[in-house]
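Okay, so here's the structure we're looking at.
Left out: one protein chain. Kept in place: all the others.
For subunit A:
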Amino acid sequence: MRALVCDASGLIGNRMIERLLAFKHDVVGFAPGKHAKADPGEAQLMAWPKAAGKLADALQGIDQLFVPNLVDDLPASELKQIKALLEAAAKVGVKRVVVLSSIEVYDLAKLGGRTLLESDAQIDPAQASPKGKTALELESYVRGLPGQIERIVLRAPLVLSADHKPLAETFFKGLLKDDAQLHYGDRVQPIDADDLADLMVSAGRAPSAAGHAINVAGPIAILTADASAEARRLLGVMRDTENSEVRVRPEYEFASPLISTDRALTLLPKHAIKRVWVSLAEIAQEIVHRQRAEGELPEITYKTSYAKMAVERREKPLKGKLAVVTGATDGIGRATALMFSRLGAKVVAVGRNKEAGAALLDEMKGRKVYTNGKFMAADLTSQKEVRALATKIAKQHDAIDYLIHNAGAAYGSRTETPDGLEATFALNVMAPFLLTQELAAPLQAADHARVVTLSSEAHQEAELMLEDLQSTDGYEPMEVYSRAKLCGLMITRCLAEQLKDTGIAAHAIHPGEVRTDIALKNGMESDEDKNLGPQAKQRLNTQRDRQRMQMISPEEAAAYVVNLAVSPEYNGENGLYMDKGDKGQASETAQDSKQAWLLWDKCAEFAGLVDA
């Protein structure tokens, strides 16, 4: 089959060419400013031939002639060209011609609430719209063609397509106006450009379609009022980057069809399928995208945190800064150290396990994304070692920009440190307290240093019990741990008050439920494990793995910690309690300033500092 498509670069024409080629037709297309080319598998495009003889040449051997020009009204010159082409086609012996016309040939004003049929009255040309007039003239010319040429006319309503700006957007913006019904009547039933192209092409093949004028339209009609409401709703949805939940289309009223497509359904093998709802959404999307591109709407911003985004963009905003991270050999601390290093900071990693420390440094050295750091071994339950560590750090570094008190543990049974303190309290409360005090000078030397203490939501349940901070009266590991986390939070609060005017900020954070080994170390592993048989043990392990799979990774937790330490969005803030990435609410006790200072005094006493 050989087909000729005029308006080959037009809205419908170029879609038709794609489809005809897919059917393995030989395709010739008329398009302004195009030159003949005939790559196999492509359409041969040419400019509209000027001389009448050339027209006949172009029509030689053509089986189907498609005239999809009348999407919008045509200039008189184009109509004249089309007439000449049709006349030549009838003469040369083209088998079939398919012409796109418009439903504006009908007297739509008389329709009322009825459905339009092919048998409805046509409009008086004197009262017709310009496009209706052109359509009438074109149709009557087609009817009057001499000879046996098969003619098919498809009468289409408004054609929608997101990539065809003038028609689609005028329609859409018309809907947004209050008087939309005046423009479009009570119902609309536009057709999608892809669907129309399908129908045109199928009209070229359908055996029984010859000699018919066929109404085509989209699969459903909707009330103009509903179309207006939908257009407004869609614009809202397209502009709202926050709401990701409710976008189900409301149930609009049923509208009886504006245009009956029964004849098309019987005679043509293809049917329009794209509902007007989808067309409206596509146009709304196109409008919003253009407004964004032109700066009328702000660009899309992702909710990714500052620190994570910097990692993703491979930026090094912390170049030249120093971060001290305690407990950096494992879990959240290790991930925190690596993230700081990735953001360009030099990291002083503190931990007990020298081998794990060396492994951390190896990891940093092994990959170019990391900035090299150093490891300092210290057991933070010992005040002596905390002081030694502080001296060592202060000696080697003039300024500390970020101090992360991450080291923390729970102990299965009551353990005392060399200083005579209970170990949980010593590690989770005294160590951050003392280390911050000892590092006061380098912290002050930095430009707006931040101290971040890892806390836990577990503090919410804890009682303070100032009189028994060493838990001598009954020892319940998790209770003691929760209390220590509460104390840590209160110390952070005092610190924040104390540092109010120094430029240093102190924050605490609950990093979430994290997959770490905190519950399996330091005698915390439960005794029942040991006495279980193999099957029960297996079952317990499976259960544990399932639980762990519901927790977040140390890396994700670390991203919250690092973001709190470095993000500019917290500039000027002090004493924050964060629940992962959001500002959280600490327990009432934790917010009790008086109690907090009493605790502070006790800690100062334990540390041998008088009025720190």
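Quick note on the criterion: a residue touches a chain if its C-beta (ideal position, glycine included) is under 8 Å from a C-beta of that chain, and two chains touch if they have at least 3 such contacts; residues count from 1.
The definition used in the following text is that contacts and distances are computed from a predicted model.
Visitor: Missing chain's UniProt protein name, "Putative NAD-dependent epimerase/dehydratase", "Electron transfer flavoprotein subunit beta", "GMC family oxidoreductase" or "ABC transporter substrate-binding protein"?
Guide: "Putative NAD-dependent epimerase/dehydratase"
Visitor: Among A:R205, A:R275 or A:K374, which one touches the chain that has been omitted from the display?
Guide: The one listed residue touching the chain not shown is A:R275.
Visitor: Quick one: which of A:K54, A:K319 or A:R367 touches the chain that's been left out?
Guide: Reading the full complex, the residue touching the unseen chain is A:R367.
Visitor: Which is it among A:S9, A:Q122, A:Q181 or A:T304 that touches the chain not included here?
Guide: That would be A:T304, which touches the missing chain.
Visitor: Which residue numbers on subunit A touch the omitted chain?
Guide: Subunit A touches the chain not shown through residues 234, 237-245, 247-249, 251, 274-275, 277-278, 281-282, 285, 288, 300, 302-304, 308-309, 312-313, 367-369, 515, 542, 545-546, 548-553, 555-556.
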